[in-house]
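Only one protein chain is missing; all other protein chains are in place.
On to chain A.
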Amino acid sequence: MDESRKRVKSDCEELLSRFQTTDSVRFEVFSKIWREMKFSEIFYGTEGREKRTFSQLILDTASRFLLPPFSFQIRVGGLYLLYSLYKCQIASPPEQIRLALKDWEDIKKFEKDAVDAQHLDAVYILRQLMLQKAFHFTAMPTMLAFRKKRKMEKSPLCEEFLERASRPQELINIELLDELSNIHDLYDKLKTSVTSKSEQSSSVNLIRKDLVPQLRSSVVDFYKWQQKKCSKRADRLASIKSKAYGQAAEVCVSRVNTEILFYFHFNK
């Protein structure tokens, strides 16, 4: 079972990585790759009960790509993959896609991002799956039968598919630095007011004078390093999130844009 899980995962990753190289989130592009790989055939040759267990196995595997920490493009690919697998499975009635309660907020956020960027095909397919009752609303992503894993071998997440971290930028934003700088000044003044000039040196100097500029430059360094690490292509990929369906990009405040705004703000 473990081996067949690995093979299924690797087949899904192959499809998604071909999708990734197209820099697209269009279903048209996805379905072309699906046909080229003859992916519908992945269900062929399963018999009896295996029809059902295999459907469940591949849907469980694919549904992970719909969730963080994968990039927006991979998650759209994951959505298309789930839809296509759900529609092409040969088990009848079809096996449902499991959706865990803890992952619901992520799906709603994903839907909102897709709506904001007018990715009509992604929104349509997600809502079609809802309409067709393709989901089981579950406690956990998979059934749990206390099967202890023989090897604690954690299947690695495909590095290429991951969303770049932007938490430092999000956390340490301009407002926070302003606020921090204010508090810092106030604190400094308070300390000065309660101590005489002579004894000031040791106790007051316990706070760092240059805290705010240092924090700022660390985040900027992180951002620069991240930019260097990621290729130009990865940047384009990230910007896909804000590209509209079929036509020129609509203005949309995506995370990517905030990052760039932030960068310029600090470097002017």
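As a working rule, a residue touches a chain if its C-beta (ideal position, glycine included) is under 8 Å from a C-beta of that chain, and two chains touch if they have at least 3 such contacts; residues count from 1.
Rule of thumb we're sticking to: contacts and distances are computed from a predicted model.
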Among "serine C-palmitoyltransferase", "Transforming growth factor beta receptor associated protein 1", "snRNA-activating protein complex subunit 3" or "Methyltransferase HEMK2", the omitted chain is listed in UniProt as "snRNA-activating protein complex subunit 3"
From the list A:Ile42, A:Leu59 or A:Val212, pick the residue that touches the absent chain.
A:Ile42
Residue among A:Val25, A:Val76, A:Ile125 or A:Val219 that touches the chain left out of view:
A:Ile125
For chain A, which residues lie in contact with the unshown chain of the complex?
3-4, 7-8, 10-11, 27-28, 31, 34-35, 37-49, 52, 84, 87-88, 90, 93, 96, 98, 100-102, 104, 115, 118, 120-121, 123-125, 127-128, 130-133, 135-140, 142-149
